[in-house]
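A single protein chain has been omitted from the complex, and every remaining protein chain is retained in its original position.
Our next item is subunit A:
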Amino acid sequence: MGRYDLRALRVRQTAKALFDSKRNRELPQWYNIVGDIPPGETLARPVLRIPQIKGRAKKPSRLFQPLAIHHPEDKLREDFFGDHPWELARPRLVVEDSGNDSKRYDWSKMVQPGKQLDGESVVQRQLWLMKHANLSKPAAYDLARKEFYQHRHLEDVRRRVAKEEAMHTGAYFAKGPLEVGMELEDKMWEGWKTWAQQQIDDEESMRSQMMSAPQAGAGADADMDAALDDAQEAVPQAREGQGVRVRA
């Protein structure tokens, strides 16, 4: 075979050839069906979609490749999400009900029943304002953006009131994920502190066992402090000696 295996596309011709050459005693049941409903042209070249431009024509090898799809609101989306990058971090519902969802929306208002308020609302509202209210692009953006802030604020208020009402009627809310995480971190930190203290103690006890001579421990330090105290009064340039120790 060549590069392509076309046996799957030529089942009918093969069946006919097998029947004619008496390899098969009868034609398959689907012989007429595949004849009536033939397979499409699988390896045909697509239509040329690029307009012929003089000067900077496309490479001939790319002439029949698919083209990029552009929409007028692409630039608006880019602007909005450039200014509000954290809008992209919010969870978003992308499941469509019937495929006709967008036909129900009326962008003379910001809020649509059955659609969550998000950056796409701003873009569509801005587009509507530019088209129907004859606003310029920045003016429409400003208006849509401020409406969006207002509705986000109202959403926050609604959420807070709902929580207050629920708590008033006896609901209680468990710890949030951040609190749970902080608790776990605290627990781990405390555990590490005890472990580290234990390590230090062990090491010190081992060192004290290894050295037979008494360590320069608490007694030696106390002697040194007493000696320093005595010396500081005699040294006027010492930092702790200047005017601090005024003895009555």
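Here, contacts are C-beta pairs under 8 Å (C-beta built on N, C-alpha and C of every residue); 3 or more make two chains touch, one makes a residue touch a chain; residues count from 1.
Keep in mind that, in the parts below, contacts and distances are computed from a predicted model.
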Listed names "Ribosomal protein S2", "Elongator complex protein 4", "Notchless-like protein" or "Pescadillo homolog", matching UniProt entry of the absent chain: "Ribosomal protein S2"
Which of A:E26, A:D106 or A:D230 contacts the chain that the document leaves out: A:E26
Selected residue (touches chain absent from view) among A:P91, A:G114 or A:P177: A:G114
Identified contact with the non-displayed chain, of A:T42, A:N134 or A:Q209: A:T42
Full-complex contact with the absent chain, from A:V95, A:L178 or A:M211: A:V95
Interface with the unshown chain - residue positions in subunit A: 4-9, 11, 14-15, 18, 25-26, 28-30, 33-34, 36-37, 39-46, 64-69, 95-101, 114, 170
